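One structure is given below, encoded as structure tokens.
Only one protein chain is missing from this complex, and each of the others stays in its spot.
For clarity, chains are labelled A and B in written order, and residue numbers in each chain start from 1.
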Amino acid sequence: MANFIQLLIGGVSMGILYGVVAIGFVLLWQTSQTINFGQGELVMVPMFLMVALHIVLKIPFWPSFVLTLLGSGIMGYLFERLMIRKLLPGGVLVIVIATLGLSGFLRYGMQIAWTPQTLFFPHLFSTKPIELGDIIFSPEDIWNIVLISVIIIVLHLCIKRTKLGMAMQAVAQSRETAELMGINVRHIITLVFVLNSVLAGTAAVFAAPIFFVRYDIGIFLGVKAFVAAIIGGFNQIRGALVGGLTVGLAETFAAAYITTAYRDAFVMILLLVVLLIKPEGIVGIKEEAY
Amino acid sequence: MLKKTLISISILSLLIFFSSGPAAAAEKVRIGVVIELTGAGASLGDYWTKGVKYATKEINDAGGILGRPVEYKIFDTQSKPPISVSAVKKALAWKPYALSGPIYSSSTLANMFLSQEAKTPQNVGSENWRISTKGSKYIWRTSTQQGFEIPKLLSFIMAEKKPKAIAMLHVNNDYGIGAKETTQKILKETYNTKLVAAMACEQKQADYSAEFSTLRRKKADALFVYLLEEEAAIVYRQVRKMGLKLVLFAPNSGISEDTLRLGKESAEGVYGMSGFEYNAPEPNCVRVSKWFKKQYKEWPDNEFMKGYNSVYLVKTGIEQTGGFDKAKYSQKMHNIFITPKVQKNICGGNLYYDDVGDLHAWDYLVQVKWDGTHAKPKIVAALPPLKGPDSSKKTKWYEK
Partner (left out) sequence: MPLLETQKMTKDFYKLRAVSQLDFQVERGEIVAVIGPNGSGKSTFFNCVTHIYPATAGRVYYQERDITGLPTDKIIRLGVGRTFQLIQLFLEMTVFENMLLSVQEHRGTLLSRLFTKDDSGDVERAHEILEFLYISHLKDELASNLSYGQQKLLDFGMVLMPRPELVLLDEPTSGVEMEMRGRIMDYIRELNKQGQTFVVIEHNMDVVMNLCERIIVLDYGEKIAEGRPEEIQTNQRVIDAYFGVEE
């Protein structure tokens, strides 16, 4: 039982990280029908930004964190204004190819401009393990789970309870109708790209002490989050979260109870099963065919 | 029509102008560097390439090899075995005298038949034991293979730490699986015991709670961390984070500069084996490391020395042959004892290459110490090679 709870904590703390990146996929898909294959790089770049501010320039943690989020937001804004807006009329395939290209550019650009090495990042929280009877867990995992949950709840409230959130939902449900209601869909799309980048930036700060900082970490996180979004449901924010947790828990439990050798394979099998049985994802909603 | 012809002629003439003809090729000793420039091994590949670059400059400044300057060209394997095959093909099409790299065992195992076919010497950074069982006469290692490193490490751990239950984490590729097989074999044959758990881990894996739960269940008191640099550092951190009390020991990759730079204080106390580390008590390792530190403001990883040696091996072979015949080179470079007298700049002291291209050299048993700002491997003992002239020498203890 103690073992099970420990695995649960480990799985959830990874899963929620995948989930928060996956939410970005869902937000973009819903509002602009774009799939951003540069999603992982939107995590990688803020990681380096955080290293630049916090480690190289030795700015204290919280100001660095805020500046990183600000930088992420600006990156998302430029990403939408300079690239997505021009390509959006070309359809999803054009966007996919363009974002793939951008991700390669950012990845190898970072490798050449900065370093191919993995960079150190300190723990954000105490590393002294907490023991509760047989259960031993690390405060870092708990803090990650709690803080990311808070961020997701705030995001959820913004979307469900504010006017702008309503407008986002409106755009997600029907762009045409939203336009006819006078909603400025272009503003909403820009806003969602900024929001997505900020979320990814947040994930970056929490992921950095766990993964360290490396130019190609984006592929790993991007793929995990993409798979999570598909497993959970690409058209539902809670789907992304469910998907992220499913991936995190599946990895951990498969590794613990079956074998560690094929932990990634189990996730892919899970993906296949979901695609065969419920292609819209665990909590996704079927989209009407156009 | 005229315009087209003109364009084709000018392109053709440009091509002829810029391509170095066979005459030019014969003037230089070409080394095709087939290396992990991108992908998971990029960091190691970067050290290796810097080593090649430095050695090339040194050799050329001193007049080249038998009067011919060294020229190298880099071919990226992207850290992937299939890509490494095409990289070696591209490199061979460039008609090099020798190849340098790759580091990843899976890549070397996939592409080594090409250098064998082309009868072109290939100096690799890989440590999987299978490489020397493939019968190639054109493959040399730049570090000792895991089959020699692991028994030395285990003999120390078993004698000094007397663990009751040893578990192992190994990277899920040829390098890691090879190590698991070797470890199991040695434990069974020499110590009549076995691993309580051997767990394969993925590259870029960041969460080890599943592995740790197994360690607890099996009551492991020692953990052999046979992972790549980054993952090893992550494991050290998580071991501390989860409050596990284990004797940690690791191969070269687990105590290399790249690992310790990331692991910092959590690497404290880890035992490991090291060949050419920057702090090895060997003049050439010290010399090139100091140069590196001055140049790049950090201590080099051992891959830097390995890349450096990969060029000096070519120099040694050509000088021993007295010419540029590759078949003779191959003959000369087997069962050869390279001492500082033979090649004064080569790192690592006395190097013995046996009949399959395996390197036998002194290894250093180290323990990581944290001094408040840096984690540094501190040498505990120097262990003689298993084969070659030095094998009869005794272990030198530095501290016990």
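Going forward, a contact is a pair of C-beta atoms (placed from the backbone, for glycine too) under 8 Å apart; a residue touches a chain by one contact, two chains touch by 3 or more.
Note that this is a predicted model, so its numbers are computed, not measured.
**Student:** Mind giving the shown chains that are in contact with the missing chain?
**Tutor:** Across all of the complex, the chain we cannot see touches A.
**Student:** Quick one: which of A:23, A:69 or A:170 touches the chain that's been left out?
**Tutor:** A:170
**Student:** Given that one chain is not shown, which residue among A:130, A:150 or A:181 touches it?
**Tutor:** Looking across A:130, A:150 or A:181, the contact with the absent chain belongs to A:181.
**Student:** Can you list, in ascending order, the subunit A residues touching the missing chain?
**Tutor:** Within subunit A, the residues that touch the unshown chain are 158, 161-164, 166-167, 169-170, 173-174, 176-187, 191.
Here is the rule we go by: only the chains that are shown with their structure count from here on.
**Student:** Can you list the subunit B residues touching subunit A in their complex?
**Tutor:** Within the complex, subunit B contacts subunit A at residues 37-40, 42-43, 45-46, 172, 199-202, 204-214, 216-217, 229-230, 233-234, 237-238, 240-243, 258, 261-262, 264.
**Student:** Help me check something: in the complex, which residues belonging to subunit A touch subunit B?
**Tutor:** Contact set of subunit A toward subunit B: 3, 6-7, 9-11, 13-14, 108, 111, 115-120, 123, 127-129, 131, 136-138, 140, 207, 210-212, 214-217, 220, 248, 251-256, 259-261, 263-264.
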